[in-house]
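This view holds just a subset of the chains, kept in their places.
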């Protein structure tokens, strides 16, 4: 029984969303279909960036892959197995603040190792190391409300990465960071990823960032009922340095192609939002 | 004396009440100790609760109303009185001074609001009995539970009630303040005779029959102690009594307390023996208003055991 | 879970409870007596029969009406008072710190002892019972509203203040909605306590009401009567609480709710 499962696992993509549709019930009786007909496979060592107009359903898709949201139609397979309940193999960096407000930065990071049974002393040591990596060693004993927006995000990043999950779900991880810190964090992420090639689903609003980091950029249409309208492989050489890769001419070509698609969708989204009702 | 159970718990519903004065005397005068008993006295929020504690087994012996032994027989609980402490109930029916002209007899209570210690309590039955005896219908009056403390005084002073059936010190307090006029007074021999045509047992010491059978020596010791107490009370002066009870009892108003002691002295039993006619009159009063009791076939001989008290009287 | 399943399970639990009660009180064990002494515990059948009889005879309704009035009044005044003072104290920190020990002390006074004083001030009618219930409800609501107001998210509050809201507007748009869940949590507890206050008040001195009936039954050792009274109380509080819950549902529609993270199936 063991061998076939292994084979299956090696063959299967880390995340496969098949024919996923997600409909929210609105208070008052109506419904809102956020996404539909989503088919998306993320290979076991693939870095996929997802871009799309605001409110199209990117976070919703990550939630579905994380098992936090049950699709109304279709389903998610994780390494070939239909997901029911939480996706235990994934780490999730939420778009919102999600740190435990009652724990200091170091405790927030160290506690992520507790489910793995790591002894507390070791967890603290590794936590400190990780805080150092995200540039927050000096802020270990601060509670979240005493940190700036960007600092909180980096603590959350350390909290997710310290567990070393096989699948990384990241929702605008570098949103509140300045350009330079963004690059440092991006390179950190790429280094890690290069070590043991995890599957990554990376939501961002920064198309350049998406291209610089990912193997593939997936473009979503405007909602409601958003679909995937573009899927662009990024065949830039690896290892990459985020700052330098932008100078590559191939980078610009890809950027232009994706931007063309994206621009239309964003304008649609804006027009729709302005409309009477979705 | 070597008793089977030297450590006893005793239940009482309102120990400082004059109704239970013999208990306090026995305690303070050391009569229990003399009999080789160590008695822990538990005070309850009311007579009913101390009886419940006895049935439940958390106390061994209770000083409570004689009528409880009758009621318990109807409920299938074998509970016996072993000595009588009060021969008159000590309950007084009085009316508000302003109403004294209108309400001269219990029969005039029709439509009136009557304060009793608690609905269904002996003070309630006392009024019921008096109204029925005077030819009225007890159902025509409204009964308000006012308790046996300051609340009762407040109710009368505030004019919430027009008549009151209560015990000392409530009655003495109201009398002293000139708020009420007494209609029927069972604190005295004369008053009790007028009301019941004879004596009417009030406070007694009762226990479970099982306990009596299992610990006869202990019971004898208890009865001896209470008997001594009754004898002491018979001769003691009011001053002696007041000096014997805990200071806390008259801290509120010493004069009032003395007055109440004076008024209640006659109620304490002399012999400790409940007379036949007393038992009958108690039963008669209960059956008149309680259907369940009326149906039950109460054997009065099983409510009181006089052997102990007779022995105590012989011994002393 | 569907409503019918839930209802069935609730009824099931109720029946199971009655069954156990029946077994404990009505079925004799070895000694020939049931496990629970019938002197203290009535049997469910007797209690139901008695309750039914009293309901049919109509007498119970009168007493129920009185107790209901007292409970509703105690609950209303207590809740309003608790909410008002909770807000006031939460907004005026200095008041709160100065009066804090006195409020806590007041909360610790045994209501049973206060009953005569209430009787003196408010008479033996319904108002002394309302006062008793009030003192129970007030403190529970007060402490929760006080805490609830202070727990308002600092960012949301700062935002509202920057919008130029004055104290009244903050109260209406920020503090009040933020404290609502806290408040309702306390209201659920205090519905029960309002009733307890009313009944205890009646028990200690009155001429009508369920507490009076229970006390009467207790004085003559009529356990069935006592249990029947408590049964009526229990049913009664469930009904009142249903109203509270309905209002709560309406006022807190905005909350994510348990189904928040799950899309419609």
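Going by the order they are written in, the chains are A, B and C; count residues from 1 in each one.
What we mean here is this: contacts are C-beta pairs under 8 Å (C-beta built on N, C-alpha and C of every residue); 3 or more make two chains touch, one makes a residue touch a chain.
These numbers were taken from a predicted model, which means no experiment stands behind them.
Participant: Shown here is one of each chain; what are the real counts in the full complex?
Facilitator: A x2, B x1, C x2
Note that in this section only the chains that are shown with their structure count from here on.
Participant: Name the chain whose C-alpha centroid is most distant from the C-alpha centroid of chain B.
Facilitator: A
Participant: Find me the chain with the mean Cα position closest to the mean of all the protein Cα atoms on display.
Facilitator: Closest to the centre of all protein C-alpha atoms: chain C.
Participant: In angstrom, rounded to a whole number, how far apart do the mean CA points of chain A and chain C lie?
Facilitator: Between these chains, centre-to-centre, one finds 48 Å.
Participant: Cα centroid separation between chain B and chain C, in whole Å?
Facilitator: 37
Participant: Note which residues of chain B are touching chain C in the complex, please.
Facilitator: Residues in contact with chain C: 46, 48, 51-52, 55-56, 71-72, 75, 77, 113, 118-121, 124, 142-147, 149-151, 154-155, 157-158, 160-161, 290, 292.
Participant: Per the contact definition, I'd like the list of chain C residues that touch chain B in the complex.
Facilitator: Per the stated touch rule, the residues are 37, 39-40, 115-116, 119-120, 123-125, 203-207, 212, 215-222.
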